[in-house]
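Removed from the display is one protein chain of the complex; every other protein chain stays in position.
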Amino acid sequence: MNQDDLSKLLAGVKTGTVEINDALEQLKNFTVKDLGYATIDNHRELRTGYPEVIYGQGKTPEQVAGIVQYMLTRHNNILATRVTPDMVESVRKVCPEAEYNHTARTIAIRMKEIPLPPTYIAVITAGTSDLPVAEEAAVTAEIFGNRVERIVDVGVAGIHRLYNRLDVIRQARVNIVVAGMEGALPSIVGGLVDKPVIAVPTSVGYGANFGGLSALLGMLTSCASGTSVVNIDNGFGAGFLASMINRL
Amino acid sequence: MNQDDLSKLLAGVKTGTVEINDALEQLKNFTVKDLGYATIDNHRELRTGYPEVIYGQGKTPEQVAGIVQYMLTRHNNILATRVTPDMVESVRKVCPEAEYNHTARTIAIRMKEIPLPPTYIAVITAGTSDLPVAEEAAVTAEIFGNRVERIVDVGVAGIHRLYNRLDVIRQARVNIVVAGMEGALPSIVGGLVDKPVIAVPTSVGYGANFGGLSALLGMLTSCASGTSVVNIDNGFGAGFLASMINRL
Amino acid sequence: MNQDDLSKLLAGVKTGTVEINDALEQLKNFTVKDLGYATIDNHRELRTGYPEVIYGQGKTPEQVAGIVQYMLTRHNNILATRVTPDMVESVRKVCPEAEYNHTARTIAIRMKEIPLPPTYIAVITAGTSDLPVAEEAAVTAEIFGNRVERIVDVGVAGIHRLYNRLDVIRQARVNIVVAGMEGALPSIVGGLVDKPVIAVPTSVGYGANFGGLSALLGMLTSCASGTSVVNIDNGFGAGFLASMINRL
Amino acid sequence: MNQDDLSKLLAGVKTGTVEINDALEQLKNFTVKDLGYATIDNHRELRTGYPEVIYGQGKTPEQVAGIVQYMLTRHNNILATRVTPDMVESVRKVCPEAEYNHTARTIAIRMKEIPLPPTYIAVITAGTSDLPVAEEAAVTAEIFGNRVERIVDVGVAGIHRLYNRLDVIRQARVNIVVAGMEGALPSIVGGLVDKPVIAVPTSVGYGANFGGLSALLGMLTSCASGTSVVNIDNGFGAGFLASMINRL
Amino acid sequence: MNQDDLSKLLAGVKTGTVEINDALEQLKNFTVKDLGYATIDNHRELRTGYPEVIYGQGKTPEQVAGIVQYMLTRHNNILATRVTPDMVESVRKVCPEAEYNHTARTIAIRMKEIPLPPTYIAVITAGTSDLPVAEEAAVTAEIFGNRVERIVDVGVAGIHRLYNRLDVIRQARVNIVVAGMEGALPSIVGGLVDKPVIAVPTSVGYGANFGGLSALLGMLTSCASGTSVVNIDNGFGAGFLASMINRL
Amino acid sequence: MNQDDLSKLLAGVKTGTVEINDALEQLKNFTVKDLGYATIDNHRELRTGYPEVIYGQGKTPEQVAGIVQYMLTRHNNILATRVTPDMVESVRKVCPEAEYNHTARTIAIRMKEIPLPPTYIAVITAGTSDLPVAEEAAVTAEIFGNRVERIVDVGVAGIHRLYNRLDVIRQARVNIVVAGMEGALPSIVGGLVDKPVIAVPTSVGYGANFGGLSALLGMLTSCASGTSVVNIDNGFGAGFLASMINRL
Amino acid sequence: MNQDDLSKLLAGVKTGTVEINDALEQLKNFTVKDLGYATIDNHRELRTGYPEVIYGQGKTPEQVAGIVQYMLTRHNNILATRVTPDMVESVRKVCPEAEYNHTARTIAIRMKEIPLPPTYIAVITAGTSDLPVAEEAAVTAEIFGNRVERIVDVGVAGIHRLYNRLDVIRQARVNIVVAGMEGALPSIVGGLVDKPVIAVPTSVGYGANFGGLSALLGMLTSCASGTSVVNIDNGFGAGFLASMINRL
Partner (left out) sequence: MNQDDLSKLLAGVKTGTVEINDALEQLKNFTVKDLGYATIDNHRELRTGYPEVIYGQGKTPEQVAGIVQYMLTRHNNILATRVTPDMVESVRKVCPEAEYNHTARTIAIRMKEIPLPPTYIAVITAGTSDLPVAEEAAVTAEIFGNRVERIVDVGVAGIHRLYNRLDVIRQARVNIVVAGMEGALPSIVGGLVDKPVIAVPTSVGYGANFGGLSALLGMLTSCASGTSVVNIDNGFGAGFLASMINRL
């Protein structure tokens, strides 16, 4: 609730077009919807037309379907991440046209078209095993209204595979780089481009990668400037941030 | 065993109303009950009328039912936490009226009424996935004789959801705040109220939350005064402590 | 800013006694004071008469003295923690009567008397080396208006030293237990009393205590109910919370 | 070295205007300068007119001055970070007009003007002790050609201090949020704006913050979308990335 | 191979009763037996009459049975730890009288009697969930020829349960104390007795116990003298060492 | 792509035998093969005749079989590591003669003979449970063209088992030592030989080995010179490096 | 306070030879001495004639001297560990004949002779840098009444140095093994002897030893039976425990 909103409300109260009690109620109720097990934030979406997002993990299939059902009443695009097949089944009962992306573990429901900016986002993956996280990032960026270029399996062990795609990487407005193990790929990409690099460590690997810790630390301590990091396996966060930058 | 108890016993011995051997035996036996696999502490409960509590994890269904069966002879309320459906089945064989709370993973057996103080405890949950821990806290506080207000899914990503419930939060005598991931919610609540805040980190999340470590460290290093922390996922501990403070 | 405040302001705007621009300004300015390097929060103190607190670490002596100088204009008691001798010297230039507690590393400036409640807080210390943290807790509780009983060097290696003071411990309304190394003392105290126990791990020790980590983990995983934990070495936080509970 | 450069070189070789050996040499030498203890990367700077940057830590004063002396021959702006007073003295011998920022621990040498974009970057600091890192970020952003708004000491313990500056925060094109301890501030800011948030954890604090680990984990696991994280205390990295986004 | 053995062999070689090649062969072969997947150490057992021990974890049922089958030819007692029901089945095919202890997860085969010393070992358990580790310790001590007293569920949360058994504890020649969570019990016992205490941390618990780390660190940093620690959940190691001390 | 390759290409362009566009294309395409989910690196293998290697973990059976099918067209030996029975089934559909090593979890396809050097590699295993990792190392070294001597179950608890095999160990050109738990065996071997020792920590064990961390740290801090370490459980990496050294 | 003591006191009260208040007082006071900053435990020493021990770290020189001064009145041997030269100076003012061991950082004051048992303790050191911790162990064992054999610098990198002293090691009743870095020496010794081994990890080393963590984990996960571990650098604890076992 910004200063403009507050000014208008105060003006309404002053001119008598808004009752004090109504103003209080309005402040309390128009931004959220309480479903009992979830308090849905209507605020940003209403204003921006952005998709509404559900984080599936830790919710029951019934809860996910219930939230989808409520959101359908608002005619926005909907994205659910970290979904299980059970959740897909439940959601399709309330919305048969929901698209399930098996690799990305996402459900997408497209209710309206979002215009695309001319620039694109590159999603670069170090290894085949990093694909689920990369795909989550790509799907997120797409439903938020962006064109995405995918570059797969170009990790540092055979770095010339990366150089073959250098033109695609250099012309992207923002690069998402997804890597597990030592997480060195964002450092390389960051040294080659003049655009922001969003590094996504993955928990892929074994031994001393400790659930993604090695990739995370490697990316955080990267010597290449222009790089920042999101949480381990957080493809959604990377896709969301890349969209924000690409659509600035 | 406090100084008063010791005085009385010594007096009894002096006046001859208590034999030396009896005194020794009494010191040894009146506070505990040995079931072979468990040594039950009768002491505090006898004196306070507080519920008796069983921690289910790591026990067999038979052990849990055996402890319940013994406790039933003492006519107190009983709470079992971290129970599995197997345990519920076993317990219901010795006590069919046992209440099972699926979300909180608790069994409650109410044998007598505990009078409620006029004040209440607020249990505030950051996200839907934190509900099991929050519910364990709420159920614990209730069976120990407290009124509880639940506030669900008001995490910092949409902080205005919290402000809508600020009056309920500010009028509580003590607040329990349950959060996973970055665990920032207790800092916010602690900055808004003049009452003790009990922070409960949860293991909910993924990536760099490392089984609740990120939330735990965030809560411990919180800059808001008046906040203290219990173990990760320890809803029971929070509910017990909140009850202790609310009933002071 | 609670609902009542908002109602009054809206009413003032409606009746015309408050101009819209004034209302906006009021919302923006009355709670903070910007010193350039610090934004002082006047809000809670104004309402409660509580002492104002400065966290010394990471500030320059000049910054600490500057904040004190501003606070003196508000006629409240003042507490500064984690101060160095340099800071004491700087502060005494603007307030010669500032009291310096060498052990607790605190500066206290008492401008007015706070009435004491009848109950007291016990501060229990496991070892001689834990005294600075314990003293910080005690000094904090005292300046916030509480009577404090100190119990020194009663760690678990000679647990009968604790039992000698059991009556003082059991009659306290809240116990602060300060311990380093294995941090077992709060578990023992928590098993002996019916009142809240605030556990303060200290970084005292060597080897596998890892800067207080062993005491912290020990206290968090304590099997005794009614115990909660504050940050390592956070004597101030424990004293503040204990005061809050003691003055409920 | 991008595809265009390669095309031109190949064309030159084909037409005979470039000898094969010269082409090989050119590929080897035009992008770097070897000073014995350092291999300076001339490539990006030549093309972009960006400042040249020296990371001071771990270098001797003589090495820093030597690198500056070489860079002065290239007529670019120069930034040195993590400098000690010794380094400042050495640098001023080769460049008396070098500006030393004591708080940010930076040396800046401005050789030419960089045109500013109309938008600005907000640098938000949780506490006074976080100022050195925040100032490093701000100085970096400024020398790279950006307008910066500083917002100081608005941490979550008194969150209304933040709301007073909300308009400045919301109108920024990108926000840098610098915080130690629990690192909760970026979560709050991220929930209030529609623009990218760059979170910088600091090593400020004590106890369980473990050299900035608590703030780092808190920021990584933040529930607010649009947030990414740089290394602990990495003010330079945040300033550089923010400049990149602001000048897109 | 000690100095006496070497002397005899050298004497044999000198007097010609032992050929050089035979001596070399003898040095190579008499102490081990190679089964392909395991190299069995015959040396100590032959000399001492001690039981032979198999660590089950990570071996296949066939490997365990194969080792047992070989060991049976040597007429010693046999102990297998960390066995699964599958292993029990396999072993019983080659030795039907093998005793399986379900709680301790051990197989014991008694081929001859070992005389018991007059003193005994006390095995003290903090909670019901620590029983498997404690029982592994007790079974090990028994098959190695010791009398064992078991004391169950006397953790620090109700420390008077421990005091009731103090005479049994004080008269033991060595105490094994098994505890999870905060691992405080060995500190208490160590402060009460004049005999060695072997502390066994268990991985029992949840939250910040991190797989037994909290108990381990607590025991290592224990302030009570006379205490040493074995690996997490290492009941066998504790039983073995206690036997060694009890039979000195 | 080394300097010679570049010279030839430039010469071809100069003499007109290579078109500029062709040269660009050639640079881009001849070293990799894009399968959609994987970008195969043809470069090294083509030149060296080395086997091609597939890391199975995190790939689907279909992906593994697809990569094998492509590689078969290149007539090299093929090694797949970390395979599951599902993958074996899929691979045998496209290549029935694929050899599956159950212990090592590898698939090997031998298309041509590699000449063996006269020296050999010793693979030394501390315990039976370390066999899968050791076998992965041995299988890798063999398919890369080396003779391997296996020494099994000679851990430090019965160190004379090691001494019996000392001649085999000392005559190896390089030793691979595989150990879990405390990881002490490489230190011992390193102190006995004048040849490189490659230490492989395994995740075998329980308690404070923390997934191989104890063995890893032990090996890294080993006091014996000539020892280096690969990732936890990384039998392949050890076998590959040993082959590289043995075939120098 | 054991059962016998309690019986006698109760009998005294019964026969009237002990007043109730006196009994209460006696229970409270006879075991401890309160010095304000320290609560001295007189209990065990009185009964056993054991030396009294002061842990110097974290105490001021004045506090150490004060405790010594009090202890001198009790005519026992005195040991102070982790002392600084400042403390030595302070102590010598109240007791000029105090012996200072520079390497071990101990003060010893011998007031009476303790008879030695016929057996001895071996203190084995891996490297020269481990000497301070080893010497602390040796000095402790000696003042508690034991003969000590020292074996220096026989780490695993040159393991034959150890075998040269094997007879001394094998004839000891208990071995203390002090080692930093990978901490492998106790495993070796444990595999060679039939007596208890007390392992002392030291913080000696660099890199991945992380303040002794690598040695600690190595010793805890040791495959050799009969080994237990004390805290990092805890020479005193090892000497005390070894004395306890040697004097059983």
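To keep things simple, chains are lettered A, B, C, D, E, F and G as they appear, and every chain counts its residues starting from 1.
Note that in this section contacts are C-beta pairs under 8 Å (C-beta built on N, C-alpha and C of every residue); 3 or more make two chains touch, one makes a residue touch a chain.
Just so we're clear, the structure is a prediction, and the values are computed from it rather than from any experiment.
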Wait, the hidden chain, what does it touch out of the ones we have here? A, D, E, F, G
Write down which of D:I124, D:I143, D:V193 or D:L216 is the residue touching the left-out chain. D:L216
If I consider the whole complex, including the chain that's not displayed, which of A:P132, A:G145 or A:G205 touches that chain? A:G205
Which listed residue, G:V204, G:A224 or G:M244, touches the chain dropped from view? G:V204
Tell me, which residues in chain A touch the chain that this view leaves out? 126-127, 155-159, 181-184, 187-188, 190-192, 205, 207-210, 213-215, 217-225
Provide the residue numbers of chain G that touch the chain removed from this figure. 127-129, 131, 152-154, 157-158, 160-161, 164, 204, 206-208, 210
Across the whole complex, the chain not displayed is touched by chain D residues 1, 27-29, 31-32, 34, 36-39, 41, 43-44, 57-59, 63, 82, 201, 203, 211-213, 216, 231-234
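Basically, only the chains that are shown with their structure count from here on.
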Pair from C-D, F-G or B-G with over half of its contact pairs in common with A-C: B-G
In angstrom, rounded to a whole number, how far apart do the mean CA points of chain D and chain G lie? 53
CA centre of chain B versus CA centre of chain D: separation in Å? 49
Within chain E, the set of residues that touch 2 or more other chains is 44, 127, 157-158, 207-208, 210, 213, 216, 220-222, 225, 231-232
Chains that touch, pairwise: A-B, A-C, A-D, A-F, B-C, B-D, B-E, B-G, C-D, C-E, C-G, D-F, E-F, E-G, F-G
